[in-house]
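What you see is the complex with one protein chain gone and the rest in place.
Right, chain A next:
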Amino acid sequence: MQFGIFSVSDVTRDPVSGHTPSEAERIDAVVELAAHADQAGLDVFAIGEHHNPPFFDSSPTTLLSFIAARTRRIILSTSVTLMTTNDPVKVAEDYAMLQHLAKGRLDLMLGRGNTVPVYPWFGKDIRKGVHLALENYNLLHRLWREDVVDWNGEFRTPLQGFTSTPRPLEDVPPFVWHGSIRTPEIAEQAAYYGNGFFANHILAPNGNFKPLVDFYRKRYEHYGHGRAQDAVVGLGGHSYIAKRSQDAYTQYRPYFENNPHGIRIPLEDWAQATPTSVGSPQEVIDKTLTFHDLFGDYQRQLWVVDGYGLPQAEVLKQIDLLAEEVVPVLRKEFESRRAPGVPDAPTHASLVRAKYGDGPVRQPRPNPNRGDNTAGTSPYQDSDPATPAVHPSL
């Protein structure tokens, strides 16, 4: 079971102090909190992708590669990588590069995003949002698994004889989670490929995501990847912890009320009606265990601990409280509840083991440049000459 944090990279005025961090301050703060989470022993740090103020993270691979250099153990992920407006070819390239630099400490969570105007900014049509997410992933999946790809789809220029470089680290693509809050087609795609499914588990009532997660589990089994209970499920959630329950509510209240979603109901009602976890470490432990009660064994639990203008010192304290008082207990509790045979979330190491066993690991080495800046129909020294790619006729 992986426990970690995810952020949307918002730059928000602190409603208590009145201070609005600069983008520069906030970028440094997020790097610091990722490093802090690594040192504290959390398993995952994930960051969102946005292309408009008040968010800063328009370039998650740049940010995460810097964080990869500053961290040792923590898995880096995205919450989410936009699979609608990004070119899947560039996603394949950028994240394979990041996977190399992070030495495999990388997976991706893919989603459609929630910002309507972002579509036209990138020349896309929001009415085709689901189509884009599905088709783009179909291509990404192949670019990471086939050295040479011929491809023809609805939304981007066709590809002939295209090789996405660098090839994934040790020829094992990063594990992918498909994120969705309401779209069965996305859950179906996750199930079809045997990928993970992540429900952000925020801004909705308790149990809201259960039908979609159950649907994904059933379809995962339908496609023969394992039992429904073995499907790879991740959940999110907001959290705020203080040693004493009443302090948690008092301290968090002005930040919660500073939320940009238009939620204007009392924090107590909100925490009761939704997966938001507020209270003492024990209360947050108990709340998280209700997720297990409802969803069954799952593989990844992430919390939003920054945002809404919370000051950096407080955010770092939240990470300490999670890592010292909440996660150790949850590790034991989840382990003791886990049904026999239910797997952990795949990591680079486990995927390498699954692919190669004790055998040699593939390290693609290109054939010589032919003079036209390509390595020809068999781009790598171990490419199978029996399956040459077809190049466009000139």
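As a working rule, contacts are C-beta pairs under 8 Å (C-beta built on N, C-alpha and C of every residue); 3 or more make two chains touch, one makes a residue touch a chain; residues count from 1.
Please note the rule applied: contacts and distances are computed from a predicted model.
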TODO: Using the UniProt record as the reference, specify the protein name of the hidden chain from among "ABC transporter ATP-binding protein", "NAD(P)H-dependent oxidoreductase", "Regulatory protein YycH domain-containing protein" or "Ferritin-like domain-containing protein".
DONE: "NAD(P)H-dependent oxidoreductase"
Task: Touch with the omitted chain, as defined above, among A:Ala29, A:Val89 or A:Ile186 - done: A:Ile186
- [ ] Just name the one of A:Ala24, A:Ala273 or A:Val361 that touches the chain not displayed here.
- [x] A:Ala273
TODO: Touching the absent chain in the whole complex: find that residue among A:Val31, A:Leu203, A:Leu289 or A:Val329.
DONE: A:Leu203
Task: Of A:Lys218, A:Arg331 or A:Arg370, the residue in touch with the unshown chain - done: A:Lys218
- [ ] Mind listing the chain A residues that contact the chain we can't see here?
- [x] 130-131, 134-135, 138, 141-142, 145-146, 149-154, 172-173, 175, 182-186, 188-189, 192-195, 203-205, 208, 210-212, 214-215, 218-219, 222-225, 261-265, 269-270, 273, 346, 351, 354-355
